[in-house]
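Omission of a single protein chain aside, the complex is shown with its protein chains in their original locations.
Now for subunit A:
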């Protein structure tokens, strides 16, 4: 268990190696300012709304199916 935990910690420390800056422009500032979360929140709300809508259509359809196609 200790060995696994130790190797996991070692692996996690390598994660920051990926984040090295090689001079290519990315939205780092946006992220550090925290504004990107606003966009993520908006997209998630839109997706949740659309998916909930899809579920409600599905529910209504099920009801109509019960009335129209009794054997299924």
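Just so it is clear, a contact is a pair of C-beta atoms (placed from the backbone, for glycine too) under 8 Å apart; a residue touches a chain by one contact, two chains touch by 3 or more; residues count from 1.
In this text, contacts and distances are computed from a predicted model.
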| item | value |
| --- | --- |
| Listed names "Biopolymer transporter ExbD", "Heme exporter protein C", "Peptide/nickel transport system permease protein" or "Putative membrane protein", with the criterion being the UniProt name of the chain not displayed | "Heme exporter protein C" |
| Subunit A residues that touch the omitted chain in the full complex | 18-19, 21-22, 24-27, 31, 36-37, 39-40, 43-44, 47-48, 51, 54-55, 57-58, 61, 64-65, 68-69 |
